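All protein chains of the complex are present and in place, except for one that has been dropped.
Up next, subunit A:
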Amino acid sequence: MSDSEEENFCYFGKPLEPYDEDAFPKKKPISVEDQIATDAQGRRRFHGAFTGGFSAGFFNTVGSLEGWTPREFKSTRSDKAQSKAQRPEDFMDDEDMGEFGIAPQTVRATSDYSTSKKRKKQVFSDGPIPGEPVLHSLLTSGNETIGYLLLKNIGLKNRAHAQVEDLAREDKVYGCEMPKTYEISRDDDVIQYPIPDIYREFLQKPKDNSFGLGYVGLDKTHVNLFQSSKLVIRDRNKKKVSISGQAFGVGAFEDDDEDIYVKDDMTKYDFELTSEKASQKELLSKKEKTIFDDFIHGKQPLALKENFPPPTIPHSFTGKHKVKRSRFEPLPEPETPERKDMNPEIRARYLGEETTPVVTVTNTTVEKIKEEPEPSPKKSFDLFAVSSSNLVFDRFVAASTPEDPSNILEVVPPTETEHGTQEMRDAARMKMFGPLTRISVDWQPCTLLCKRFNVPEPHCELNESKNRKRTKNLIFEYEKFSDVSLDFKPGLSTKQEEEVETETSNTVTEGTTEETQEKSDKEETTKVEESVNETPKDITEKIDVNKNLDLFKAVFLSSSESEDEEENEKEKVEKSTEMKSSVLSDSLLPRIKPIKEGILSNMDFSIFEPSNGRGEKAEDIQTENSTNSEPQKGELSYGPALPTNLASSSSGALSKSLPKYKNDDSDEWVEKSGDDKKSKHKKKHKKEHKKSSHKKKHKHKDR
């Protein structure tokens, strides 16, 4: 009252240190017009947030105010060997690294100091002493909570501490008395600091929301947002007339604006998203009696528990089971074996399950394991019956000494692994080196390795069919477009088109015809070879026998065929393999390979009849490369004539004609081993074919 104002103030907290006002330069208020956003180089940034594209250089020019300075040349001749790893950061400039760029460089706390709440697994360094350091478990962090520190700051420390000490002295320590220098406080976890009353209320109901201090939400009872006017008059009709409204802005002669803001009824507003009915129910239910505020009487009565008393035990019951022995049945089993004698086998026997011998991994060799049968599904409960096929043993050898699983800490004596089979070891001991001690396997070196060693790749014929790049040979390509081939070959009838389709399949036959023997055209033979290589695949894809009956007839049968059809297949196969071996052993290129595999190997070509015009089948292919062949043939057809002996023995004929073909030619071909008679016989028939094909020859003349 009479005191000055300052004395009535109650100070809380520590006042800030006074500072010199002049020490800080005063900021003049910057007008709005001056506040435009600019970037590092002073260029206007639109609306302060848009960075848009990246500007080029300095004010859209180069480098700096001074212009572009070229970098000094640094010779990297000596550094050529160094590998240069370039990071994307090398190509970025300040703008990119800046706040709005694509790779902003921000300052962040390292992982040691990260404040993420993820608790990472504790990793202990593997020094001489592994595991958690003992000191960690002995020492714990201090027990001063942040609250304590705050209160201490306020100045409560002294009083609290004194009171705590009083409490501590009350504890009695029984037993060994701790030395004075080292005292463990009994109440480490629970420390009660006496706090002033002003905080007690707050601490009893700690804040659990993030609203401001003292915030109380909207209350339905606040019906009137604004206080209605206190100017209320009752007029003659006893109606309440209140004068309310804004005092400003409305003239006497003007109608008042509808006052939508002043009077409001909070009951009109819902505070929860519930439907009308639900809220009604809620109101109703609330009227019911609640027990403990959460429970209400149940609607249905609880079912009464039926009480089943235990059975009455007769007096004579002893609890021991005596087996009545009968004369007819065998003696009963002796009493159950001791628990420690039990093992899976005995147990299984009692349970009546099938047993498989238990596989102990260490005692069996790899071979033995592989013989073991699969366990039946019934034994799924026996965890020890393992199927050997489920375990991968190819990289492991069984231990030489069995392991004792009961004592895992037992020292395992070092053992020498024995390599090689017993026979080999014996042979080596007896110094019988040679076939007994040698194992030879096929090993395929990498193509690159062979290339580097400058050595031809071994097993190449097996690889050729798989690995060879199919050289694009247009002549053979069209078989893929069997339907369209008509367009490409003017003048061809459909029949011929089919023939042409299977050109590749027949190139072998062509190659083996007597006509082609006359040609020593290497180009042609290489093409044949290529087609031969392609054919295994192509045949199976393209040729549908039933569709191209005529074709096959023509290829594989000649008019005089019938008698030769009875040749048995085995012979054919043998011959072909024989041929193959003789052919393949020759390292000369090109080679002719008979097609033994594929869909044609088992075919019986007796269903075919000789057809006309077989001769020209090969024309399309052959005409391009074998112009010299035509005059050789003589009068009628283009291309090589069909091998007549082919038809006789279906696909076996291919192999048979093989030697013949080579025989007639010069030094490029392997010695023949076939017979001449058939060839003469077939030549006759070939001429017949040729005569009939004279018409078609005409069409191909242009080629």
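Following the convention adopted for this analysis, a residue touches a chain if its C-beta (ideal position, glycine included) is under 8 Å from a C-beta of that chain, and two chains touch if they have at least 3 such contacts; residues count from 1.
Methods note: contacts and distances are computed from a predicted model.
J.: The chain dropped from view, which UniProt name applies: "AP complex subunit sigma", "WD repeat domain-containing protein 83", "AP-3 complex subunit beta" or "Ribosomal RNA processing 7 homolog A"?
T.: So, among "AP complex subunit sigma", "WD repeat domain-containing protein 83", "AP-3 complex subunit beta" or "Ribosomal RNA processing 7 homolog A", the name matching the hidden chain's UniProt entry is "WD repeat domain-containing protein 83".
J.: For the chain left off this view, which of A:K205, A:R236 or A:R438 is in contact with it?
T.: Reading the full complex, the residue touching the unseen chain is A:R438.
J.: Write down which of A:V123, A:L273, A:I291 or A:C446 is the residue touching the left-out chain.
T.: A:C446
J.: Over the whole complex, note the residues of subunit A touching the chain we left out.
T.: Within subunit A, the residues touching the omitted chain are 81, 397, 417, 419-420, 424-425, 427-429, 431, 433-435, 437-446, 448-450, 452-459.
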